[in-house]
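Only one protein chain is missing from this complex, and each of the others stays in its spot.
Note that the chains are named A, B, C, D and E in the order they appear, and that numbering of residues resets to 1 at the start of each chain.
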Amino acid sequence: MAVSGPEPRPLLYVVRRAHFSAAHRLYNPRFSEEWNRRTFGKCASPHYHGHNYTLEVVVAGSPHPETGYVIDLAKLAEIIDEVIVQKCDHRNLNTEVDFLHGLIPSTENLAVAFWRQLEPRIVQGRLYAIRLYETERNYVEYRGEYDAH
Amino acid sequence: MAVSGPEPRPLLYVVRRAHFSAAHRLYNPRFSEEWNRRTFGKCASPHYHGHNYTLEVVVAGSPHPETGYVIDLAKLAEIIDEVIVQKCDHRNLNTEVDFLHGLIPSTENLAVAFWRQLEPRIVQGRLYAIRLYETERNYVEYRGEYDAH
Amino acid sequence: MAVSGPEPRPLLYVVRRAHFSAAHRLYNPRFSEEWNRRTFGKCASPHYHGHNYTLEVVVAGSPHPETGYVIDLAKLAEIIDEVIVQKCDHRNLNTEVDFLHGLIPSTENLAVAFWRQLEPRIVQGRLYAIRLYETERNYVEYRGEYDAH
Amino acid sequence: MAVSGPEPRPLLYVVRRAHFSAAHRLYNPRFSEEWNRRTFGKCASPHYHGHNYTLEVVVAGSPHPETGYVIDLAKLAEIIDEVIVQKCDHRNLNTEVDFLHGLIPSTENLAVAFWRQLEPRIVQGRLYAIRLYETERNYVEYRGEYDAH
Amino acid sequence: MAVSGPEPRPLLYVVRRAHFSAAHRLYNPRFSEEWNRRTFGKCASPHYHGHNYTLEVVVAGSPHPETGYVIDLAKLAEIIDEVIVQKCDHRNLNTEVDFLHGLIPSTENLAVAFWRQLEPRIVQGRLYAIRLYETERNYVEYRGEYDAH
Partner (left out) sequence: MAVSGPEPRPLLYVVRRAHFSAAHRLYNPRFSEEWNRRTFGKCASPHYHGHNYTLEVVVAGSPHPETGYVIDLAKLAEIIDEVIVQKCDHRNLNTEVDFLHGLIPSTENLAVAFWRQLEPRIVQGRLYAIRLYETERNYVEYRGEYDAH
């Protein structure tokens, strides 16, 4: 790849993983109990259940020549801790997290909400993707995209 | 090893792993809110949190010569499902599980309670141990023993 | 991103993981035994070997506002079970699976064949990718793309 | 612990993990097809299925003062490779492994057979246990014991 | 089990897992370079190599009736952090850890040394075992026993 001017900088994707444990239930208050039970099955169970969530935060950018870092992963870990873990860990996602109020806490909706909290805080590199694991078998990825279909 | 009489039968430990997701909180109602918060920290959070629990059930015995099985692990899986998973999965361990009523749902207490539910149901081989993982970092094992110290 | 008209809907990738255990061998009947042995090494071993396969199915779409779901992962799990697991689990991939007849069951070919079975069945959201793990060290991803090189 | 004479040597358990992929089926030729199907379910499927087996070999002993090793784990890995992996990897456990002939290849029976192959070869320290994982959910442990029940 | 007097207390084994990353090499200064290279192979490489170590600490005891805890795992985590992780993480095990001076840092020797640091600090319950993973394939367990062979 011929490039004039300064040497092109490689584009890396760096990932930091975090964990939190929370209670939730899937429930849409605009519909009946029966609709919720039929739609969400045991996930609508009224006294809540919970998960050990795993969150992966992917930041894209080029390594700074002085450090070799896209972003100091210890700093990224602090941001994730402050913005997400401190607010969600050992909490009830339906009732206790300010930025989730009014939201059905499906993994999809959580991932979009986490993106919106994290995106303005990532100033070295840029937020590229979030992966949120509800269990080892179920997870979602969000890349800040909108659906054109 | 010289043995007279019938050929000695090897003693095996067979293990089946199961998963369930549940809400809980650590709280002792005989003490004040302040005591609970001081003792259990964020685990006492009043609106519950939750975990993806992993349960390992270990059965000891010798393989039946006709099958090579200590116990059919599909049958063991059914027992675990009926006795534990159906009652605990997507449930609140403080309020919704009959055999946990009145118990502080620490991992230790859960393991002992699960043993007592499972032990009478294991009739091929005998229950040897239970391992209950609350997270990847915290787990307990119970072998049906009593503390002599 | 300025958008006129209805609010843009976030595009999510939701993933469901499944497992099956199967026998196979790599063998091309149009060539000699010697060619097969030289080309596939121990993977051509005539009496078969086998694997615990892990399959990840990735569906892209936007969460439905009533449910927060791109697709109910319990429904996706049922589709995967019906279309793939029921046909492949505890089976011989060379001889027993109708939609694999005539195919060398390499992980690559399996992934493409699984895509073609699953794609018409995914009607909420759209199939985005399949990841198939033959072992922890070897896996493939297929996104329904064709090679332009 | 007061000990006269030479300093007591700590007793350690060192573990080496290995992997192999093999085909098998559960089938007892002394019984009918119908008995086998009823007893072993899909595990009796006639054209075989297979697994990625994980084998853990536990050797007990005290570290040699010159090396800090109970046994050089690279040497233990070579023994496991020669005695088990070379014979079982990418093989059919019902038909191709000499020391398994006539055996129903249940995980229990495999573990005892592997113990008998490995035990005479472990001359630094002594074989303490074998753990054989058929899947992530099903595994067995054998410690060379006999059942007194 | 008929017991007179107070109700017997179940004996549980609670486990806490921790991680640290460190450099080391296997080298016995009482022998020649050539002996070290022959004995330890690439593990004797002079400029060090390193590992992500995983440490599991197992404490035995009965749950306190007021808390359901054998030991508060957050407190156990603090002890492990203070006694082991703060001293070993991002350190050179051959040169920088006071309680390892003069020791060949084999996994076996590390496990015994960690036991001796931790054992006097565990005053709720009693230290039962340490498992130290050098890699996913190599690990050791120490239970405070001495070898009678």
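Heads up, the rule we're going with is that a contact is a pair of C-beta atoms (placed from the backbone, for glycine too) under 8 Å apart; a residue touches a chain by one contact, two chains touch by 3 or more.
The structure presented is a predicted model; accordingly, all values stated were derived computationally and were not measured.
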In the full complex, displayed partners of the excluded chain: A, C, E
Which of C:Glu33, C:Glu78 or C:Glu108 contacts the chain that the document leaves out: C:Glu108
Residue among A:Tyr13, A:Phe99 or A:Tyr146 that touches the chain left out of view: A:Tyr13
Positions on chain A contacted by the hidden chain, ascending: 1, 3, 8-18, 58, 61-63, 66-70, 72-74, 77, 126
On chain E, residues whose C-beta touches the chain left out of the figure: 19, 21-24, 42-43, 45, 47-52, 89-92, 95-96, 135-136
Contact set of chain C toward the excluded chain (per top definition): 26, 28, 30-31, 39-41, 103-109, 111-112, 136-143, 145-149
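One rule holds in what follows: only the chains that are shown with their structure count from here on.
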Rounded Å distance, chain A centre to chain E centre (Cα mean): 34
Multi-chain contact residues (two or more partners), chain C: none
Chain-to-chain touches, reported pairwise for every pair that qualifies: A-B, A-C, B-D, B-E, C-D, D-E
